[in-house]
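One structure below.
Every protein chain except one is present and positioned as in the full complex.
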Amino acid sequence: MAGNTLGEAFRVTNWGESHGPAIGVVIDGCPAGLEVSTELIQQELNRRRPGQSEFTTARDEPDLVEIQSGIFRGVSDGTPIHLRILNKDHRSDDYNQITDIYRPSHAGYAYDVKYGRHNPFGGGRSSARLTAGTVAAGAIARRIIPSTAITAYVTRIKDVEANITDHVTEEDVEQSLVRCPDLVASERMMAIIKLAKENKDSVGGIIECVINEVQAGLGEPIYDKLEADLAKAMLDIPAVKGFEIGSGFAGTRLFGSEHNDPFVIDDKLVVTSTNNSGGIQGGISNGMPIKFRVAFKPTATIGKEQRTVDSLGVETTIAAAGRHDPCVLPRAVPIVEGYAACILADHALRSRMNKS
Amino acid sequence: MAGNTLGEAFRVTNWGESHGPAIGVVIDGCPAGLEVSTELIQQELNRRRPGQSEFTTARDEPDLVEIQSGIFRGVSDGTPIHLRILNKDHRSDDYNQITDIYRPSHAGYAYDVKYGRHNPFGGGRSSARLTAGTVAAGAIARRIIPSTAITAYVTRIKDVEANITDHVTEEDVEQSLVRCPDLVASERMMAIIKLAKENKDSVGGIIECVINEVQAGLGEPIYDKLEADLAKAMLDIPAVKGFEIGSGFAGTRLFGSEHNDPFVIDDKLVVTSTNNSGGIQGGISNGMPIKFRVAFKPTATIGKEQRTVDSLGVETTIAAAGRHDPCVLPRAVPIVEGYAACILADHALRSRMNKS
Amino acid sequence: MAGNTLGEAFRVTNWGESHGPAIGVVIDGCPAGLEVSTELIQQELNRRRPGQSEFTTARDEPDLVEIQSGIFRGVSDGTPIHLRILNKDHRSDDYNQITDIYRPSHAGYAYDVKYGRHNPFGGGRSSARLTAGTVAAGAIARRIIPSTAITAYVTRIKDVEANITDHVTEEDVEQSLVRCPDLVASERMMAIIKLAKENKDSVGGIIECVINEVQAGLGEPIYDKLEADLAKAMLDIPAVKGFEIGSGFAGTRLFGSEHNDPFVIDDKLVVTSTNNSGGIQGGISNGMPIKFRVAFKPTATIGKEQRTVDSLGVETTIAAAGRHDPCVLPRAVPIVEGYAACILADHALRSRMNKS
Partner (left out) sequence: MAGNTLGEAFRVTNWGESHGPAIGVVIDGCPAGLEVSTELIQQELNRRRPGQSEFTTARDEPDLVEIQSGIFRGVSDGTPIHLRILNKDHRSDDYNQITDIYRPSHAGYAYDVKYGRHNPFGGGRSSARLTAGTVAAGAIARRIIPSTAITAYVTRIKDVEANITDHVTEEDVEQSLVRCPDLVASERMMAIIKLAKENKDSVGGIIECVINEVQAGLGEPIYDKLEADLAKAMLDIPAVKGFEIGSGFAGTRLFGSEHNDPFVIDDKLVVTSTNNSGGIQGGISNGMPIKFRVAFKPTATIGKEQRTVDSLGVETTIAAAGRHDPCVLPRAVPIVEGYAACILADHALRSRMNKS
C-alpha cells in the first residue's frame, strides 16, 4: 500500500533515507540454490556509485553492500535476502533550521503535503541514492535469468545523439565515461556536460536498453503486461519523464502495413523479420530482443539561482551549493539495467505457474 | 500473480474473453456511500463501444453493463461491485479449424508459447474489447475523486498534428468524431483514416490526457510513484508503445535551469509558474495539472496481405477479413481516461493512510 | 485490502450478496491445461446446497454454476475463470421497512457500524450462502493437487461424539445424512438436531478434516505457515469459533517426550511414527496426513424469541420466522473441504518457486 515493494514473486522491499545511517532492501522470493556473492552485487553498485568521474557528483560514498541474511556459504537458501548499504556521511543530527527552502522540481514540497508536516529531510527518501538497493537486488535478479543479457547505454545527451547500429556489449558501454558506446558522440557528450557544470547547470538525455535471449512467454495479458511493468519500473527511477518500447512514439507515424512485424521461420524457430514490437506482443515476450528507451530530464539540483518558496510559504531564491551530478545518465545506465532485471526475474518466476 | 487485477486499494479484477459469453470486472475496495448508477457507467461505455462512426469497427456490440452486486438502491454498500457486459455475437462453438494463422504483431503466438498449447482463440483475452471492464470501473473510480476532471483527446493521427492551446473540455472533445478538439486538424485526421481504410491499412497516433483539480499528495515515493502507475496503466492498453509526462522526451533537450518549475505563491497557494513536471514531483502529485501523452501504434489487424506463419510453424500469408478499427485512437480516448481514473482513485484511497 | 480475495497464487475473488441477482467468484492463477467441467464443480455445490434433507434449511436454491470464462472446450486456458451462481429467490425490491431488528450474534449491527450507514440487507454479504463460490473454486483447486485426498466429516454434534478409528472415505461420509461416518452416532446426531428444530433452537459441533497424500514442502516459514493459512480459511467460514491441528488443545497436556513425533524410515521414506504434528512442522508439510478440527457454534438464527435492539437503538425482541438450518455442520463438510482445497492449491503453486 505504501509503495515500497517492487514485484510480486521476486519482491524487493526498500527502506532507508539519505539522512539516516543506512539504506537497504529485503528480497523475498529468491529461489534456493542460486550462487550469490558480495562481489557479484558490489560490481553493479560500483557502476552506480558516486564519484566515478568528473561527470558525476564528487560526493564520496563507497556503497559497500553487506549481505545480512538469506545466503549461506555463497548460495541462496530460499529465505529473505537482506542487503544493507551504510550511508557514510549522513548528517541528520546537525540540522537545526526551522524553515527550509523548497528546491524547484524536487519532491520536498509534495512530501510535506502528503505527510501533513514539514520534514527538513523530506526529499531524503526521494534521493536517487535510494536506487542503490534496487541495483543490488538486480544483481541477484540476473541469477534467476542467467542466459538473458541486459545492456543499457546512453544514446543522447541533450542534443548530442549517438549513432549506434551494431550489437552493444557491456564492454562497449564501459569504455566511455558517459556510458555511450559511440565514442565520437561520447566525446561531444562529455563536452556538453562539462559546459553545463561550468555554468552551474545540468543536462538530460536518453538511455536505451536492449535485452537479448529473453525467454518467450513472460508477462501477463491484462494488467501486468511485461512492457507495462517495465514502463512502471523506469518511471520509478528519479528524473525519468518518458518511456517507449519498440517503435515507440516514432512508430505512430507509420501505416499498419509498415509497422507490423512479419513472422518468419529462421532455423526452425518462429521469429519476426522486423521488431517494431520491441520483443513484446500482447504484453508477453515473443523471444525477440526487448528494446526500450527512457527519457531523463536534466538534474533538478543546480548551482544557478532560481525562484522558489520556503516551507512557510514565503517567496525566495535558492542556489544549490555543493555536490551534485550535472547529468545523471552515466550513473543511470546500471540503474536502468537493475530495475529491468528485477522485472524480468519477477516475470520469469511467475511464468512457472502458467502451465499445469 | 496472473496479472488480472489493477490497483491495491481500489482493486479491479478483470475476467472474460471475446469468444466467451460475457466479460466483466469485480471492483473490490469501493467505499460505501457513493452514488453509482447503471447510467453513469453506461455513458462511459458508450463512448468506447464499437460502431460509433465510420472511423471505428462496424462490429455491433451494445456493451450494456449489468450491475450484479455491491450497489444497493443506487448507493455503494462497501462490498465488491461486479459489472458484467454480455458478448452479443461471440462464436466459440462454430470454430473447427485445427491450424491457425498467427496475425502479425498480435498476441496469439506469444500466448501459445506462454500457456504451452495452441488455443485457436488465444488472442481473445488480448482483444481491446477487454478494456471495457476497466472503462466501466473508471466510471465508478471517478466518484471517489469527484472534483477531479480527467480529459483525454487525440493530438496526432499519423502525421496530422492538432494545435491545442486552450483548456479542453469533454464537450470540446465530443464535438469531433475522432475526438480531437482542434476541428480543423480533426477533418484532416478523418481523411487520413479514411484513406487507410480504403487501402486496407491502419494508422496510429498520440492521445494527450490532462487531469485538473488533483489533490496534492497522491503517489508513493519509491516503487509506486504516481507517474509510474499511470505509465503502467497506459502501457496496459492494447497498442500503446510509449508514455511521457510533463516535458517528456522533448524536455531532455533543455538545460536544468530551463526545465525546473519555479515555486511561486498564487493567491496564498504554493503553485509552480511552469509545469514541466506534469503535476508530479518525486512520484507525488503537487496539485498542478497532471499532463501526459500516450503513443498508439497503427492497428495490427489489417486487410492487406502480410507474411506470417501458422500454428504448425509453416510460412504463409494472411489478409484479415471483416471488421476492425482502421485507427483505435477515437475509441481509446475514454479508455485512457478510464484507466487513469482507476489509478487516481486507487491513490486517493491509499492517501488516507498517510497521516496518523 | 477489502478482504474479498483468498490466496496469492490461486486467487479467488468473491462477489455477490444473498439479496442480489447472483453470486460468484473469479479465480485468477489457475494454470492452463487442467480439465474442468461444470459437472465437476456442480457435484461439490450439490453437497453444499440447501434443501438436501430435513436437517438442513428448506429454502430451495438449485445453486447451478455457470462457467463464464477461462475454460475452453473443457480445459483451463490460463485466464481468469469466472463462476456465477444465480440467486433463485432473492427479494431486494420488496423491502420497505425503515427500521430493522438486529438478530443476536449476527453481522448486521457490526456491518452498519463498519460502513457508516444502515443497510437493511447488511447481513446479506455475511450469509453462509457466500461460501458457495469458494466451494466451487475448491472443485477446481483439487485439479491442481490431483493426487491429494481431502476428506472432512462430522465428529461431534452438541454432546454426541462419533467414534472414528479407521480411514474415512467420501463414500463413508455420504452414507450419513449428517455426514458422520460413525452411523450409530449419526442416528443420535439426527435425533438431537430434530429436537433442536422442534424447539425452534439450534446446535453446533465439530468437523474433522484429513488430507492424505499431501506433497511435502508446502507452506512458508514465517507468516504464511500452512497451518496458519488453513486456520485462517476455517475461521473465514461463518459460525466457526475454533481450529486445532494435530494434537491441538489436548496436546498441551502432554510432556514433550510424549508429544514429539519420532522420525523413522518406512520403505526407504522418512515418515514419523506418530503424527501429533498433524502433518505440518515449522509451517511446512512433511508428507504425513494433515489433520485438523473445526468448531462450529450453534446456528445464530433461531425461531425462539430473543432479546435484542433495532437499528434505531430501541430494545425489542425477535423470533426468526421461516427457513434456516437447525445445524450447519452437515452442509459445512463440503465447505471445509473446499476452503482447504483452495489453500493447498495455492501453496502447491507457490512451491514451484522454492528452487532454482
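Letters A, B and C name the chains as they come in the text, with residue numbers starting at 1 for each one.
Here is the rule we use: contacts are C-beta pairs under 8 Å (C-beta built on N, C-alpha and C of every residue); 3 or more make two chains touch, one makes a residue touch a chain.
The structure presented is a predicted model; accordingly, all values stated were derived computationally and were not measured.
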**Message:** Considering the whole complex, not just the chains shown, which residues of chain A touch the missing one?
**Reply:** 1-2, 4-5, 8-9, 11, 13-17, 19-24, 26, 28-29, 32-33, 68-70, 72, 77-82, 92, 114-117, 119, 121, 125
**For chain C, residues in touch with the removed chain** = 1-6, 8-9, 12, 14, 102, 104-111, 113-117, 123, 125-126, 130, 156, 158-159, 196, 199, 201-206, 216-225, 227-236, 238, 241-249, 251-265, 268, 270, 272-273, 276-278, 280-287, 295-302, 304, 306-309, 313-315, 350-351, 353-355
**Request:** Quickly run down the residues of chain B that touch the omitted chain.
**Result:** 1, 9, 29, 31-34, 76, 78-79, 143-144, 221, 349, 352-356
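Everything that follows uses one rule, which is that only the chains that are shown with their structure count from here on.
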**Complete:** Most central chain, judged by mean Cα position vs. mean of all protein Cα atoms, is B
**Request:** Give, as an integer number of Å, the spacing between the C-alpha centres of chain C and chain B.
**Result:** 39
**Fill in**
Separation of the C-alpha centres, chain A versus chain B, in whole Å, is 26
**Message:** Using the touch definition from the top, which residues of chain A touch two or more other chains?
**Reply:** 1, 9, 221, 353-355
